[in-house]
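Only one protein chain is missing from this complex, and each of the others stays in its spot.
Up next, chain A:
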């Protein structure tokens, strides 16, 4: 019987042929835990081990709130530094964990564990990257393995050419609206079809990233020439097995067909990911925006900033809006610097924060107050996510965020492109 790409990757790492529903203990290629989840993994780790299984296969990024904004966060980071020193692990402070994983670590066919819910992001490179909690991370750091129930796969087949002003973020918001916050629970979402084939890695990472919001265990796009080009660009030439895709007779739980040819810019209204509306429908309501956040593991790669730069060429930004830009990584920051964007954005009076998670989780740099409204390119619009539980978070593409920064209210980006 044929296998899905997910079953193939699990089989390789479990050392036997497995299918959805099987329990496996699989060998891991890498374990990631960041400046909060790693802190919670240390005590459990020392309960069961003294030394990590392989110090070169443990990745600890400080990204959720770095440099530390308060004593509590400084304390967690200090605890992790002691652990990292004891174990000989290097701490990275170069940006959002998922972006750094994509730029530096993930190869097609890998099985990677990350103590962060947005770990499915890395599947945009054709790997299986699974999010877990801190106890699983502790066990994985000790043993180099993790237990899994091999999941069912839902194939999402996307066709149609996107219209101008419509991006991968709009595609995934409309997908979330369709399948809901639980639609991918315990499953892997496998994206394919003509549209995905034409998406660059940056766009694919937006799809896989947001899959976490549908409950997915992981998300994946089979590797192809775009993947090869991305790896080469990031100084990681890697030859992958061309068999690394789902077999023709593989068994999917279901296949969902989505045509995006007529899709318009989409926006998720608070407080749920599937509370999605067309931006043009909200525009007439003149919803006043207090803050625009262009950042996070969902949407702040150089391709996103290219769009923002282009849109702001002939327009000043609304001075009533605090516009915050957080490049996803140091590499993205340097790319933006080389292209003159940092100077341009600074002159536009935006606030450029150091690469990292930024205001996404409400811990520092752009916390919202009561009744404030934020248009964010991130992935969560939960109550209280970015600060006051009385604030409102709307999720949209960088283009919609950039248009809203110009006008000061939620705005369809198409007239600025």
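By definition in this document, a residue touches a chain if its C-beta (ideal position, glycine included) is under 8 Å from a C-beta of that chain, and two chains touch if they have at least 3 such contacts; residues count from 1.
Here, contacts and distances are computed from a predicted model.
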Candidate names "D-allose transporter subunit", "3-isopropylmalate dehydratase", "Deoxyribose-phosphate aldolase" or "Cation:proton antiporter"; UniProt protein name, chain not shown: "3-isopropylmalate dehydratase"
Among A:67, A:88, A:340 or A:384, the residue in touch with the chain that has been omitted: A:384
Selected from A:138, A:162, A:289 or A:396 as touching the chain missing from the view: A:138
Which residue of A:63, A:94, A:116 or A:283 touches the chain not shown here: A:116
Among A:37, A:152, A:227 or A:377, the residue in touch with the chain that has been omitted: A:37
Missing-partner contacts on chain A, residue numbers: 23-25, 36-37, 39-40, 42-44, 47-49, 70, 72-73, 75-76, 79, 115-117, 119, 131-136, 138-139, 142-143, 145, 147, 181-182, 185-186, 215, 217, 272, 361-363, 367, 380, 382-385, 387, 389
